[in-house]
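For reference, the structure discussed in these notes is given below.
Removed: one protein chain of the complex. Kept in place: all other protein chains.
Each chain gets a letter, A, B and C, in the order it is written, and its residues are counted from 1.
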Amino acid sequence: MSFIDRLDAIDRRWIFLMMACAVAIPIIVIGLTGARFPEVPGPTSTATFETIEALPEGAKVLFSFDFDPASAGELQPMANAFMRHLGQKKAKVYCQTLWASATPLIEETLKKCLLTQSPDLVYGVDYVNLGYQAGNEGVMKVISTDYKQSFPTDAKGTRTTAIPMMEGIENTSSFDLIMVVSAGYPGSKEWVQYVVSPTLGKGKPIQLVAGVTGVSAPQLVPYFPTQMQGMLAAIKGAAEYEYMVNEVIKAANPGKPLPPAYMEAQRRMAPQLFGHLLMVGLIIVGNTIFFVKRRQSRSGSAMKAAA
Amino acid sequence: MSRQLAIIVTLVAGVLMVVSGFIKPTQGWGEDAAEWFNILAAMAFVLGAANLAKVHLSKISSRDAGWGFSAVTLLAFAVTLAVGLFKVGVNPMPAFPDVPMSGGKDAEGSAFWWVYTYVLSSITATMFSLLAFYVASAAFRAFRAKNTEATLLLVAAFIVLLGRTFAGVVLTGWIPADSDWAFLRFENLSTTIFEVFASAGNRAIIIGIALGVAATSLKIILGIDRSYMGSGD
Amino acid sequence: MVSMIDSVLVSLTLAAQDAAGAGADGATAPAAAAESFFVSGRGALFGWLVVISVFVLVSIMKARAGKVFKVRPIAGLSAVDEAVGRATEMGRPVLFIPGIQDMDNVQTIAGLTILSRVGKTTADYDAHIEVPVSRSLVMTAGREALSASYLAAGRPDSFNEDQVYYVTDEQFGYTAYVSGLMVRKKPAACFYMGQFFAESLILAETGNSIGAIQIAGTAETSQLPFFVAACDYTLIGEEFFAASAYLSGEPDQMGSLRGQDLSKALVGAVLVLGVVVMTVGALAGGLVDLGSVSRFFQSLVGG
Partner (left out) sequence: MNQKKTWTIILVLAAVLLAIRSFTGPGMAKVFVEDQRFAFKQAGEKEVDGAMKPAFEAVAPGTEGAIEWTTESEVPPRAYYAAEAASPGQSAIHLSTSRTIGVWVAALLTLFIFSFLYRDNPLYKFAEATIVGVSAAYWGIVGFWDTLMPKLFGAIVPAIVTANFMPGLKEEYNFWILVPAALGIMLLCRLNRSVAAVSVIPLAFIVGTTSGLKFVSYVESDLLAQTASTMKPLLVAAPALATGAADGTANGLSLGLSIKQALIFVGVVSGLVYFFFSVEHKGIVGKTARVGIWYLMITFGAAFGFTVMGRIALFAARCEFIFDDWLWLIDPTEKRVVVEAAVASVNALLPVLPGVGL
C-alpha cells in the first residue's frame, strides 16, 4: 500500500486527535499567557454596536435569551457583551426567554454582567427578568399586540402590572430595541417574521439586533440591514463586538483594569484560527490524494490499454 | 368509526385555521390552537414516560445485554422526575414566603438545578461539541473536486473558512481596501458568496419548500394523505 | 447616450420614491379598513392560496381520470429499495428517524408519510425497522403509520409496536442515544426524514463510520450542507415533500406533484415578467412610464 493509499484510508480518529490538539493547545497557551488576537470589526458587528450605542439613556430594551446551555459556548459571550453594553448605556433591561432551558442563564448573565458593573441597579426599576413562556412564535404574536397577556408575571411570580418599569409597556413596539441571542427555533428568524416584519413601513418599525450561531447566520444575512439592524455571527461576531464594548467601557472608566472574564470571545478566536487552519489543511490534503490517485489510475488504465 | 371522525376533524380543523388567517373575528384561533397543542404535547409525555419505563423494565427483568444501563436510565429518570415534581431544595419566592412551593423549579441551589447544571448541561454541551470533530472528518472525505458540483462546494467552503479568521486577513490583506480589486480579499469574497450565491440558492430552496408544504398540507386537509393516522392506502 | 443614462437614473429614482410611497400607503391602509370583516392586505395571499389549491385539485382530478404524469427520477428515492434490500441480505436493521420535532411541524408529518412507504418496503422484504423518536406524540403517530403499512403489506403479525419508541425530548440526549444505537446495532440503512438541527452531522457521520447506506431528506436549509456532505443521497427541500408521492406512485399523489409544478411555473413566470418589466421600465424610464405595471407585478406577490 502506497503512502497515498494509506493517507486516503486514514483512520478518522487521527483527524479527531489533530482537531483536539489544534483547539486544546492554544487554549492552554492563551489561558496561561492571556494573549489575544487583534480584532477588526466587520460591518454587521459594527452596525450592531452602533445601533446600541445610539440608544438614549433609559432606553427600554427587550432582551430575549433564546438559547440553551448546549450552545452557550458560542452565544454566552454575546449575551454577556450585550448585557454589559446595556449597563454602560444605562438602559432599562427586560429579559425574557422562549427556551425553557434558558431561565438559569438569564439570572447568571444579569448577575455576572449587569450587577457587577453597576451594583446599585434596582430590580423592577432598572431591570427585570420576565422568565420563560411556552408557545414559541405564538408568544411572539401575542406580545406584538399585548405584552402582559403572554407574561402575566415575572420569573419571581410578581405581577407584571405591579412592576414599576412595566408601566407603559403595551407590546413589542413599546421597546426602543429588541435584542435576541438565538440558537435555533424559535429564534431570530421568527422574531423577524412575526415581530419585526408586520411593523415595517408603519410609523415606527421595531429595531432588532441579534446574536446568532454560525449555522444560522447564512439564513439571516438576507434580513440585514432592513429587518435587522445588527447581527453578531458566530464567535467571530462575538469577539468583534466584545472588543468594541470593552473599548467603550475602558474609555468610560480610565485607569480601571478590565476583568479578563469579559474577553471570553476574543480568547476563543485563537483555537478558532488553528481549527480553521487544520480544516483548510485537511481539504488540501484530501484533494491532493484525490488528484494523485486519479492520475495513477489513469496512467494505470493507459498502460493496460497499451499492453 | 374513529377513522371517519378523524378525517372530518382534520378537514374542519384545517379549514378553520386557513379561514382564521383572513377573517378578523377568528384571527386569534391560530394562537389558541398552538396553546392547545402545547397542552396536548405536555399530556402526551405520560405516554412517552410509560413507554420508556416499559422498555427499560423489560430489559432489566429479562437480563438483556446491557440491562445495567437500563437500570441507570430508570434511576436517573425517577430521581430527576421526583426532585423536579416536588421542587426539592427550592425556597419560596420572596413575594410569597407563605407558599413553600412558589419558587421556580430550577432555582439556583435546588436539586433540579443541580441535575440541570452538572449533568444535563454538561452532557448536552459535550455532545454538541463532538461536531467540531465530525466537521473535520466530513470535510476531509467529502470536499474533493470530483466534479463541477463538488468543486463548487469545496471552493465556497474554502473561501468562507479562510475569510472568517485572521488567516484570511493575512493572506489577502495586501490588496488595498479601496482599490478595484478589493472584492478579491477573502473577507469580501465570502461576503459576496453569502449576499449573492447563497442568498439566491436559499431563496430557490425556500420557495420550493413553501410549495411543497402547501401541497402536503392541502393533501392532508383533504384526506388524500392520511398515513399519520394509520389509514394510508 | 448621455440622455439615455440620465433617463435610466431618473426612473430609478422614481422607482425608489414609489417604494417609499407604497410604504406610506401601507401605514394608512389598516386604519381605513378597520371596519372591514376581512384582514386587510392579504388579498394577494388569498389569491395564491386559491390558485395553488385549484392547480393541485384539478391535477389530482385529472390523474384520477386516468391521465398519467411522468416525473423525473430522483436518485435518493430509487435507492430506497436497494437500501432496504441490502439490510435484509445482511440481516441488519433499518433505522428511520422522522426528525426531532413534534407533530405540529409539517416536516415531521411528511417524514411519517415517508415512514409508512419505507415501512411497507421493509414489511415486504421482512427486514427489521427501528424508529426511535424524540416526542411522545410522534411515537403515537409513528406507530399508527407503521402498523398500517405492515397491514397493507399483508404482514400485520410481523409488526411489533415497540419498533417505534420514545427516547427523550432533549436534542442531544436523543442524539447520544441514537449514536450509541448505531454503533451497537450497525443498521445497514439509515433514513433521516424530517426536521433536523445540529444532530444532523453527528448522526450522519456516525452512520458513515459504520458503513450504512444513508438517505436524508429535510427542508431545514441550514442542515442540508451536512447531509449533502455525509450521506449517500439527500432529498433537498421540495424533493423531500415530493418523496411520498414518488414512493407511493398513486395517481392522487402524482397529480398533486403536477399541481405543485404548475404553481411553481406560475410563480416563476410572474417573477421573470416582473423583473423584465421593471428592468425595461428602468431602461426606458424617460420614454415610457412602466411604473404602474411594475407596481402591479409587485402587488401580485404581496410586495
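The rule we apply is simple: a residue touches a chain if its C-beta (ideal position, glycine included) is under 8 Å from a C-beta of that chain, and two chains touch if they have at least 3 such contacts.
Bear in mind the structure is a predicted one, so any value in this text is a computation, not a measurement.
When the full complex is examined, the chain removed from view is found to touch A, B, C.
If you put the hidden chain back, the residue from A:Ala35, A:Ala54, A:Val125 or A:Ile284 that touches it is A:Ala35. Among B:Leu16, B:Leu171 or B:Leu184, only B:Leu16 touches the chain left out of the display.
Hidden from this view is one chain, which touches chain C at 5, 8-9, 12-13, 15-16, 42, 44-45, 48-49, 52, 69-72, 74, 103-106, 109, 137, 140-141, 144, 166-170, 172-174, 176-177, 179-180, 183-184, 221-222, 224-226, 228-229, 236-239, 242, 257-258, 260-261, 264-265, 267-268, 270-272, 274-275, 278-279, 281-283, 297-298, 301-303.
Although one chain is not displayed, chain A still touches it through residues 13, 16, 19, 23-24, 27-38, 70-74, 100-101, 111, 132-134, 152-153, 156-159, 193, 197, 213-215, 217-218, 222, 233-236, 259-261, 263-264, 267-268, 271-272, 275-276, 279.
Keep this in mind: only the chains that are shown with their structure count from here on.
One simple way to say how far apart two chains are is to compare their mean CA positions; for chain A and chain B this gives 17 Å. Multi-chain contact residues of chain C (touching two or more other chains) are listed as 171-172, 198, 221. Counting partner chains per residue, chain B has residues 34, 120, 124, 127-128, 135, 137, 139, 141, 143, 202 touching two or more of them. Taken together, the chain A residues at the contact with chain B in this complex read 12, 15-16, 18-20, 23, 37, 40, 42-43, 68-73, 101, 103-104, 107, 131, 134-138, 141-142, 155-158, 218-219, 221-222, 234, 236, 269, 272-273, 275-280, 282-283, 285-287, 289-291.
The touching residues of chain C, when paired with chain B in their complex, are 36-39, 42, 45-46, 49, 52-53, 56-57, 60, 102-104, 106, 109-110, 112-113, 115-117, 135-137, 139-141, 144-145, 147-149, 152, 162, 165-173, 175-176, 198, 201-202, 204-205, 208, 219, 221, 224, 226, 228-230, 236-238, 240-242, 244, 248, 250, 252-253, 256-257, 259-260, 263-264, 267. Within the complex formed with chain C, the residues of chain A that make contact are 12, 70, 184-185, 200-203, 215-216, 218-219.
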